[in-house]
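I have placed the structure first, in the form of structure tokens, so that the comments after it can refer back to it.
With one protein chain withheld, the remaining protein chains of the complex are depicted in position.
Chain IDs A and B follow the sequence of writing; residue 1 opens each chain.
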Amino acid sequence: MKTAFLKPLLLSVAGSVLLWGCGKEPAPAPKPAAKPVQTVKIGSASPLTGPQAHIGIDIRNGVQLAIDDANAAAIEIGGKQLKLELVAEDDEANPTKATTVAQKLADAKVAAVVGHFNSGASIPASKIYSDAGIPQISPSSTNPKYTQQGFKTTFRVVAHDDQQGPTLARFAEKTLKVKTVAVIDDSTAYGQGLAEAFEKTVTAAGIKVVAREHTTDKDTDFKAILTRIKGKNPDLIMFGGIDPQAGPMIKQMKQLGIKAKYIGGDGMQTPNFIKLAGDAAEGAMASIPGLPKEQMPGGKAFLEKYKAKFNQDVELFAPMGYDAVMVFIDAMKRAQSTDPVKFLPEIGKTAYQGVIGPIAFDDKGDLKNGPITIYVVKEGKWEPLETVSPGAAAEQPPAPAAK
Amino acid sequence: MTGRVPVPWRWLLLAAAVLLVLPFAVEMLFGRAWLRIVDVALLFVMLSLGLNIVVGFAGLLDLGYIAFFAVGAYCYALLASPHFGIHASFLLLLPAGALIAGVFGVLLGAPTLRLRGDYLAIVTLGFGEIIRIFLNNLNRPFNLTNGPQGITLIDPLSVSGFSLAKTHTVAGLSFSGLHNYYYVFLVFVLLTVLISRRLEYSRIGRAWFAIRDDELAAAAMGINTRNLKLTAFAMGATFGGVAGGLFASFQGFVSPESFQLIDSIMVLCMVVLGGMGNVWGVVLGAVLLTTLPEALRYIGPLQQRFLGEVLIDPSDLRMLLFGAALVLMMLFRPNGLWPPAQRRYPATEAGHG
Partner (left out) sequence: MEIFVQQIVNGLVLGSIYALVALGYTMVYGILGLINFAHGDITMIGALVALTVAQVMAAAGLPVPLILAAAGAAAILVCAVIGLTVERVAYRPLRRAPRLAPLITAIGVSILLQYSAALVWGKQYIAMPELWVPHKLTLAGAQFTALQLVIFALACLIMAGLILFIRYSRMGRAMRATEQNAEVAGLMGVNTHHVIAFTFVLGSAIGAVAGLMVVLYYGIGHYFMGFMLGLKAFTAAVLGGIGNVGGAVLGGLLLGVIESLASGYIGDLTGGVFGSNYRDVFAFLVLVLVLIFRPSGLLGRHSGDRA
């Protein structure tokens, strides 16, 4: 095999890699505008490669959509027109790469960061953002410790496990009135956290957990654990995990002839779940923090805009990414400044109506207990079933859903 | 036989000067992120040198090496964080981590002694996975490792109040956490290199090479292959354990996500690509494979510049180029970028067998 061509090829690859040293971001062309324009960079950090890339890309898309919408709205801050620019980085869902990405974004002097996806990435990165004074909103990290590190810059726009889990449990107890339940998790921080919070509340309510099973976020075959669960005959199966597992799981459940009901968290409440499960999805339930998107002022428009721009359905956390950017802009508006030092304190005072619902933060940066809606799959579509207000006991009847 | 070249003092002084100034130069020229990348690269140099002992010197194909990194990291994390409320000093924890990792090295090595090549590979891979699964699941019935959520707020290295994570100003120069850790890691890397070179030129080293080249012949010559293989595993593991402890203190957070199979594979790539068996080659391989993916992040903006638009998603392009680079580098230099000197070659095999 002739290798003569390899040297020049290798040299050109090496050459282009060496060019990175000269490669700084191209300066944006100055736009002659009526008002002076202020370009502000917003960072987006999520896994764009690897097994969770589909979620990370979805987050980035949500951020991109928000930036485009904001730029189109010609917002004025402190006398200058706001022009947002996206700096998206790939953290591969790896804690160490996440810190590198965080440092890169800090070096690039972004005004704010939407990131990261998994708590394992958000937590180590948060220290770097805190040191640099850059506000960070995570669209998806659920580990309670993320906001318990004492940093002023960490926020999240997703309900964490101790908010969603108990709500699901109370729904199971009061509405579904089940007596026995099987709990499965996917051994990730998100899935296990949710499952454990559910398990604790359910047990305290006197419901018996007859089986406690585990899978991973890479599995597709659940027959073994489902068969075991079948033997214990629960009324309800709860799954803490996301749709690539939930979809095949409910399919296999039906294949094995398991009659139990199936419920999960927001990781499952996606259009893709229905596609992956096919007909088996019918009757599955999932919770999602916030009011039904279809009823939220910007909700339906958001779903349609997303589909039009990216040619695919929203995966999972894009609405959170979108709202995170909007929260930043809202804070900038109130502070009339794009300097993080000035608008960071405003973030804590946010009272914003986002696509995901009402957004307000507590003193740690967690989303203040908002409503949680339980959805059910009816005729191949997610329909809102019940909305549970914070503080649980009061359950509201479902708002008339748009058919 | 060892006919060493007289020590080239001028080059050594130059190298020392460069290494001393490096963090400031990197930060000034390329930004803080690259200083962090350099720090991480140093950790992987340590790991690669450790794996080099197992794979490069003793010829034992280990696909689960990251487990020792994990053991060292968790050892430190559990005993220097709010998790159990214990805040032991690194002076105790780093050696302890090394020791425990070494014990694991022997434990994991023992069942593999009769195995060859790819069978050894799969078993070591299995052990790597076993460790990771335990770390991910030992949060019930009682909470040992905190499961997938990992351990947060790990203490940084500090000596009587002087914390390495804080920025200190000395003689007008500002030493941030990244700078401080750089020097610590550099010291450890140099120690590791020194130990590796000493091993290479020692009786143990020669015995390892004999085992690597032809185990049966080595045994026939009276070499205690069992003990030597276990020693190789143990030594390699201790390097990993120390690196793990340093990693935990540096990042302040550990979770099983940092210790996956792909990470074991990457360390192996660093060793083989650098020049398996040659300490300096391995260092080169580690530095290259840690920095190349980061350098490739710039491809995105480059596409914009040269083509006017982004054709391929930059993150995909980055991975494609990385994969291509691996393939090309091996095609171009199948013995590694800086293979060991001629006499250390294993007998070349025709076909296979």
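FYI, contacts are C-beta pairs under 8 Å (C-beta built on N, C-alpha and C of every residue); 3 or more make two chains touch, one makes a residue touch a chain.
The shown structure was predicted, so the numbers you read here are calculated from the model rather than taken from an experiment.
Here one chain is not drawn; of B:Val123, B:Ala248 or B:Leu302, the residue touching it is B:Val123.
From the options A:Lys41, A:Lys97, A:His214 or A:Lys261, the residue with contact to the unseen chain in the full assembly is A:His214.
Of the candidate positions B:Leu19, B:Val103, B:Leu144 or B:Leu326, contact with the hidden chain is made by B:Leu326. For the options B:Phe134, B:Trp280 or B:Trp338, the residue in contact with the chain missing from this view is B:Phe134. Although one chain is not displayed, chain B still touches it through residues 55, 59, 61, 111, 114-119, 121-123, 125-127, 129-130, 133-134, 136-137, 141, 212-216, 261, 265, 268-269, 272-273, 276, 312-313, 316, 319-320, 322-328, 330-331, 334-335, 346, 348-353. In the full complex, chain A contacts the hidden chain through residues 1, 3, 49-51, 53-54, 57, 187, 211-215, 218-221, 223-225, 227-228, 230-231, 243-244, 247-248, 251, 255-257, 272, 275-276, 278-279, 312, 315.
Going forward, only the chains that are shown with their structure count from here on.
In terms of their C-alpha centroids, the spacing between chain A and chain B amounts to 33 Å. Within the complex formed with chain A, the residues of chain B that make contact are 30-33, 36-37, 40, 136-137, 147-150, 152-153, 251-255, 257-258, 292, 294-299, 301-302, 304-305, 313, 315-316, 318-319, 321, 324-325, 328-329, 331-332.
Interface of chain A with chain B (complex): residues 3, 6-7, 9-10, 13, 16-17, 19-21, 23-26, 48-49, 53, 89-90, 93-96, 99-100, 103-104, 106-107, 118-120, 123-124, 127, 143, 145, 149, 187-189, 192-193, 214.
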